[in-house]
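For this view, one protein chain was removed and the others were kept in their places.
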Amino acid sequence: MDYLVAVLLPQLLHGFVFGAALGLLALGLTVIFGLLGVMNFAHGELYMLGAYAGIVVIGVTQSFWVALVVAPILVGVLGALTEATMLRPLYRREPLYGLILTFGLALVLREGARQVWGGDMRRIPAPFTGSTPLLGMTYPDYRIFLLAISCALLLAIWLFFTRTRAGVLVRAAVQDAEMLDGLGVDVRRLFTLTFAGSAALAALAGLLLAPVFTVYPQMGVEMILLAFIVVILGGMGSLGGSVVAAFVIGIAQSLFSLWMNPQRVAIAIFGIMIVVLIVRPRGFFGREGVLE
Amino acid sequence: MSRTLGWRAAPVFAALAALPAVPGMTDYYLLLAFDALLFGAVAMSLDLLIGYTGLVSFGHAAFFGLGAYATAILLERGILSLWASLGFAVVIVGLYALVVSYFATARRGIYFALLTLVFAEVVFTFFRYTQTFGGSDGIQGVPPPELLPGVTLDTPMRNYYLIVVYLALAWAACRVLVGSHFGKVLVAIRENEDRARFLGYNVQRYKMAACMISALLTGLGGALYPGRAAFATPDLLLWTVSGEFIIMVMIGGLGTLTGPVIGGAFFIVLQEKVSSYVDWYFIVIGAVLILIVLFMPKGLLGLRRLLGARPWRATA
Partner (left out) sequence: MKRVTSLALLVAVALAVFLAAPAVAQQKVVKIGDLGSKVGVFEGYGKYQSMGIQLAVEEINAKGGVLGHKIEVIAEDDDTKPAPAVRKAEKLILQDGVKLIIGAVSSGSTMAVMDVTKKYKTIHWNSVSCAEFMRTTKFHKYYFSNQPDSRQQANGLAKYILDKMGKKVYIFYTDYAMGQSDGRQFKTALERLGGEVVGVAGAPLDTKDFSPWFGAINASGADVLFLAFAGTDSLRLMTQLHSFGMTKKYKLAGIDCFLLQQDLAAIAEPMEGFVQLNHFSAYNPDPNMQAFNQKFKKKFGVDANIAAGAYDAVYFWKTAVEKAGSFDSDKVSAAHEGLCTDATHIGRQCIRTEDHQVVMDMHLYRVEKGKNIPIARIDGKDAIGAAMVGQDPLKGFTWEIKKK
């Protein structure tokens, strides 16, 4: 019982916080995948740019909260431009071109950020620094806030997709874009806006996590692999699946590192994924036949 | 077509063989040529999979790295025969490729890419943390291998000729394969997998075979690497290295075999030369990749058509 309260519960909490963060990152990735069939390798760099944009906005306005609104918009605009100029010409081609193009884009953005802001690590101070006694330890308030806002965002996104016309349209486009086009919906604009939204979400995740995870040009490339795993586990294109998978990965990583050395933790995480892919290739909630 | 191309390649290989005799050729340029041709050959093996079969592997670094580790492990333990290490590499890479290709070829497109990526990450993690194989430092400072007892591959010149021979053999193998019935089936699978299946071909078996051949050629290339570099480190297995292999194929031109060889050599020389002058060469490489995907999906070889040469691909 003591073990449960003193060790397992805190570990679960750590896992939840990390899982929520991962969920925000993976959600944008899975929407883009479902809609455009592009596995966006540059998603991690959009996440990174969100944090740097945040630093710039905070530098001008001195406010974390303003940055939380403005930085995702800036990155969202960049996302829209990227989609319109680079990805749109590729939709008629095989998905692998999108994969490779975004890989190149990731190189450019990462190195560009390093040229502009330098390779040194930056830190964004958390907007509040207190801590709360929780489960026998002093738990930082910002992490509690992070968990709360991530869950709120995930809920809001779910409501958006189920309760708003725009959300329903996006989901319809995931199902069958041509049909939607035939029904007179401007699918091109829908694609651009969705990509912008996905980029903004990545940027938001980058900025929200910056006070905990710090900011540097390679921060995205290190997260993207985990985000890929989450998307695959959850079932490509499945929103709910991604969220569930994010929590599974976050908690698994947290619990495993209690009992295993880092090597085994990493292999265990990859192992989970390989097993899922073999036993249930479409992931937890993926629809049958999507790009299998 | 394949026969004429075969004859046309002869002067190219003759020129490569004569390269060390060029005045002003230094040991450094021979070593650079070694890397350029080695990674060219690796890109060519990958092209067999991407260009001809339509399967994008994001895990080829694992085949290359496993081959390198196989050689380094033997050399470190005093087994110096090149043939032993090549044999060992074939066994190790072959076993691993069998598992990967069995599971990965059951899936298409993105799933294939990501499965190969994740399998490769497992191999990376294994070597990265296993102290028996040097952990994150890898195996370093291995002695040069012996071609025959007493004939040590210890000079840049000998290593260079070794890689020219490897490239020639790999190229010939790929050519024959692509020109054969087997190669035609692969192209048919790339163009329309379902149709190939309806025609009665066991599609997965063909895909697995292509994957295995590509993996083994890459692994053999990897096995030749420690003889020149004296090490095998986990960095060779990183998924970004797999990404670089794909870049090489794309630069050269998908489904052309010759193109990726040029692409690989171009990439190595570009990286080596540009990084000596500017520290933002990754922007150059990334931009080159984006421009090629957007405007020159046929790669550098595609340029030939612009210049009025004959169409370069007869197989598709």
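The chains carry the letters A and B, assigned in the order they are written, with residues numbered from 1 in each.
One rule holds for everything that comes next: contacts are C-beta pairs under 8 Å (C-beta built on N, C-alpha and C of every residue); 3 or more make two chains touch, one makes a residue touch a chain.
Since the structure is predicted, the reported quantities are computational estimates derived from the model, not experimental observations.
**Q** Among A:A84, A:A172, A:V185 or A:V212, choose the residue that contacts the chain missing from this document, as touch is defined above.
**A** Per the contact definition at the top, the residue touching the missing chain is A:V212.
**Q** For the chain not shown, which residue from A:T85, A:T129, A:T162 or A:Q175 touches it across the whole complex?
**A** In the complete complex, the chain left out is touched by residue A:T129.
**Q** Hey, which of B:F13, B:Y129, B:F182 or B:Y201 is the one touching the hidden chain?
**A** Residue touching the chain left out of view: B:Y129.
**Q** Given the full complex, what residues of subunit B touch the hidden partner chain?
**A** Against the left-out chain, subunit B lists 26-29, 31-32, 35, 128-129, 135-138, 140-141, 229-231, 233, 235-236, 271-272, 275-276, 279, 282.
**Q** Could you please point out the subunit A residues that touch the chain left off the display?
**A** 6-7, 10-11, 14-15, 17-18, 114, 119-123, 126, 129, 131, 137-140, 142-143, 211-214, 216, 218, 222-223, 253-254, 257-258, 261-263, 265-266
Just so it is clear, only the chains that are shown with their structure count from here on.
**Q** Quick one: in the complex, what on subunit B touches subunit A?
**A** Interface residues on the subunit B side: 50, 54, 56, 103, 106-111, 113-115, 117-119, 121-122, 125-126, 128-130, 239-240, 243, 246-247, 250, 280, 282-283, 285-290, 293-294, 297.
**Q** Please name which positions on subunit A make contact with subunit B in the complex.
**A** 33, 37, 39, 86, 89-90, 93-97, 99-101, 103-108, 110-112, 114-115, 221, 225, 228-229, 232, 236, 261-263, 266-267, 270-271, 273-274, 277-278, 281, 291-292
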